[in-house]
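Only one protein chain is missing; all other protein chains are in place.
Right after this comes chain A.
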């Protein structure tokens, strides 16, 4: 048995306490996060080169923006101050 993508090992979630919906949600979230569902939807129809270019450019811009915004948030939330809550005591 090749373990790389063995069926019923890969992309499998166990159902706990007969709660099928929760298991489905976990599975769907993972598939969505890993870009599997998006790739599936994208490959239903041919993506023309101009669409591909635009999508890639958009994703690039988005990731740059997200990275910057994360840094900004981390900067605002930094906590290594001598008085962690100035003016409150």
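Simple rule for what comes next: a contact is a pair of C-beta atoms (placed from the backbone, for glycine too) under 8 Å apart; a residue touches a chain by one contact, two chains touch by 3 or more; residues count from 1.
Basically, contacts and distances are computed from a predicted model.
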Protein name as given in UniProt for the chain not displayed, "Putative exosome complex component RRP41", "Ribosomal protein S11", "Vacuolar protein sorting-associated protein 21" or "DNA-directed RNA polymerases I and III subunit RPAC1": "Ribosomal protein S11"
Missing-chain contacts mapped onto chain A: 3, 7-9, 11-16, 18, 20-29, 31-32, 36-37, 39-41, 43-46, 48
